[in-house]
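Missing here: one protein chain of the complex. Every other protein chain is in place.
Order of writing sets the labels: A and B. Residues in every chain begin at 1.
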Amino acid sequence: MTEAASRLPVSRLGGPDARTVAKIDLGLSRRYAAERRFRAYGLAAVTIAICFLLVLFGSIVSKGYTAFQQTRVTMMVDFEPSIIAPDGDRSPKAIMSGNAFRFDDLIAASLQKTLEIDPNDEDGLYDALDLLSKGSTPMLRSMIANDPSLIGTKRTVDFYATGDVDAFVKGTIRADVPESQRLIKDKHIVLIDKLKTEGALHLAFNTGLFTNGASTRPETAGVGVALVGSLYMMLVVLVLSLPLGVAGSIYLEEFAPKNRWTDVIEVNINNLAAVPSIVYGLLGLAVFINFAHLPRSASLVGGLVLTLTTLPTIIITTRAALKAVPPSIREAGLGVGASKMQTVFHHVLPLAMPGVLTGTIIGLAHALGETAPLLMIGMKAFIVEYPATPFDPATALPTQIYMWATEPERAFTERTSAAIIVLLAFLLAMNSIAIILRRAFERRW
Amino acid sequence: MGPLWLLALIAGLSFFGFILGHWKSVVLSGKGRSTLAARPGYYGAYVLIWTAMPALLILVALSIARPLLAEHTVRANLPQQVLDNPTQLSLEISGVEQVAAGLKTATPEELENIRIGVVTARSVFAGHGLPLGEDVRPYQLIAASALNLVSDGLDTAVDIAVVAALAFGLIFAFMRVKPRLRARNLVENTVLALLIAASSVAVLTTIGIVLSLLFQALQFFSMVSPINFYFGTVWDPRFAAAGSTESGQFGFLPLFWGTIYISFFAMLVAVPIGLFSAVYMAEYATSKVRSIAKPLIEVLAGIPTIVYGFFALTTVGPLIRDYVAVPLGLGTSGNNVITAGLVMGIMIIPYVSSLSDDIITAVPRSLRDGSLALGATRSETMRQVIMPAALPGVVGAVLLAMSRAIGETMIVVLAAGVAARASLNPFAEMTTITVKIVNQLTGDLEFTSPQTLVAFALGITLFVITLGLNVLALTIVRKYREQYE
Partner (left out) sequence: MSAVQTATPFETVRTPDPASRPIKIHAAAVKVTYGQKEALHGVSIDIAEKAVTAFIGPSGCGKSTFLRCINRMNDTIAGARVEGTITLDDRNIYDPDLDVVELRARVGMVFQKPNPFPKSIFDNVAYGPRIHGLARSKADLEEIVVTSLQRASLFNEVKDRLNEPGTGLSGGQQQRLCIARAIAVSPEVILMDEPCSALDPIATAKVEELIDELRANFTIVIVTHSMQQAARVSQRTAFFHLGHLIEEGPTDHVFTNPLEQRTQDYITGRFG
């Protein structure tokens, strides 16, 4: 062993003899402090990013979870024939035509009974009517039209409370705020309390959120039409982009010669994947609607536009999946005398299929959340009726969210968040399927 | 027959053709199939292709030609003074189309009444649930009848052509099925052609984007000079009534400034957070932490932008307004540059982090080892060796993220505001190119007014900007990857 530590430094560059071994100052404490700082920055960045995610989810869930329940008022309704069908005609057509106020009278009568309002107290009755959704009348009317045998019977009927009553019951409108700044007045609170003690007012699961179409009243607005529109669009996207994407990728990956033209396609596809989606909307507007005269707001057009936006993603993932199949498989196929086409379709494609499906599902998930291009082709219309075919006007889940997001009413904010939760649930489901598929079929070569 | 019926017919006959081809080849070969040049399925597919392809091609070609022919017919029947007014022309044409649709609903009796002038066409159409904006002018009626005549004729022509093509293809191919026919090669060549066609859809999309945007944008530039557009500092399009000749001011600069300013704040959030996350993931995180944190961060990229927009509108905007902007006296609006930039930055974090992570891990291990072996700490290695080596790739990642930010729509539509102004105050409401595209194309569209067409001029400008950024970024990243492969 050398006595290195005892040697005297001669020159800075003289090798080990030249300096004291143990006492060189490498500035270690300073450097380790810098190391710790750097590491802390990294950890902070990861933490901040994850916190953003949690705050985002937290804010939306806390705003929206209440919308899955809704305040209902259950009352006994006397389906009085003399009011409903004064001329004795009980056909659905007769019920749907004529004076709508006669159904208001039915509701008023039920309210008077339930809340024990003096029949002469008109103000009291109007206050009570304020509590019920303005959609109650048409609801009752179509209920009778659908089932005329109700006429003459007595039945309990669930009515929607207004969005404001709903907010009050859920506590988002608070009673301790001065009355002038409150949408629910003291007189209404008295009535609500009375309904509660009667057992007529209760919270129930909000099925209307999933089944209703557009409405100006938050309590009767739902994402039903939007769900159907989105479903149609996803079908169009799936039917078009999966075969197109797979066929295009097969050509580019398996058959295309390596030349300038395929280079151009390659660059072009990568670039298309990064083109702002709103540009696709403009393309759809100019080509599908303005030139080809396809119907505006139709889910078919939405599907076509989304197909174009998703196609690059699907092609990129499919090509990656094809590339991952080792060349030995192709050689084996060709070796037994199969044609190139047979080799690709019999051996390579089946092996790449899990990757292709995963990519397609992720592409669909992206398409499902896409909003801007749909605004361009008019899928933000006020649509109450379910679209029967993809050619009919419809909305989509994200555009419905957009429309509701710009409504000022409190109850709409709650619904918007709920619609977002629905959308995110779909996305989560799709991504989980993709992950499960990948796990189940993952193959290491 | 409608197109759907034709498609069904084509599908049915093609399937029938497949069975015929298969059957004939089996019969021809007798028991020993060895004499066949291909497996029977290929003969079936051969007949199927010959049955379906010509008919489909004819159907597609005629469907494309149809609107062109229809428009030509309408133009040919319009009086000269209408044709001389190009800004009104497309309005006129759609007017005629409406009248034509109305004429189809009318009964023969009503048509006669219209012809002799007992009733107005407008009132008849309204009775059939087709309200018109104004009274029908006589030349419109003439053009509409001609249009109906031509489109009826076209419908019949399409039907006949498709059926003829089906019959011809089926019979021709069926006759040609012989044991010596090399059906497999023919089928495979057709499939290859289809594959090529599918791969060219991507190119067609790009061409479609460029042509359609350019066409409408050029129309806009014929009304507003490009100089006034690109160098104008005032955006005031004055949504005039349809057909009015009054045009506002279309200054692009305030929109451009808003876009850049918001993107700048987005990058200010996304680049440090994304980059440091990538560094942490690549260098420090244990595999367990990595397997949890990395997907969580990537979830940020999977959330639809409308969700971010809503989050900005209802949560971040009011917070910034109440706790920062108002106390500082800098603004009173929940819609502002900071809100949009911050939320957009959150959205972009994963774009920066995952691409940077890939790029950092692509730096060869030998460089890292070389530095560590010299006694460098991990952060020194990262800062002084790996980052400089990864820099081009990281720049590419940042440029791609920048392009995302510039083209992002829903966040700014909900959170940035609509006021086109160029101010330095980040708490002021500002607007972007994408917001104005959405604004200008909302409501009733009239493809002749500059108020609508400006959206396409904005669109093509946006496309060119992002295209430039993307191509630059992709080239840098590609070069970088090649360097270490």
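Assume contacts are C-beta pairs under 8 Å (C-beta built on N, C-alpha and C of every residue); 3 or more make two chains touch, one makes a residue touch a chain.
If you're wondering where the values come from, they're calculated on a predicted model, not measured in any experiment.
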The one residue from B:G12, B:P131, B:P295 or B:G370 touching the chain left out of view is B:G370
Determine and list the chain A residues touching the chain excluded from the picture.
1-2, 4-5, 12-19, 21, 24-28, 31
Chain B positions in touch with the non-displayed chain are 287, 364, 366-377, 380, 384-385, 388-389
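In this text, only the chains that are shown with their structure count from here on.
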Residues of chain B defined as touching chain A within the complex
67, 184, 188, 191-192, 194-203, 205-206, 208-209, 212-213, 215-216, 272-277, 279-281, 283-285, 293, 296-297, 299-300, 302-311, 313-315, 346, 349-350, 353, 375, 377-380, 382-383, 400, 403-404, 406-410, 413-414, 434, 437-438, 441-442, 445, 447, 455-456, 459, 462-463, 466-467, 470-471, 474
For chain A, which residues are in contact with chain B within the complex?
26, 31-32, 34-35, 37-39, 41-46, 48-50, 52-53, 55-56, 59-60, 63, 243-245, 247-252, 255-256, 264-265, 267-272, 274-280, 282-283, 285-287, 290-293, 308, 311-312, 315, 339, 341, 365-366, 368-372, 375-376, 380, 398, 401-402, 405-406, 413, 416-417, 420, 423-424, 427, 431
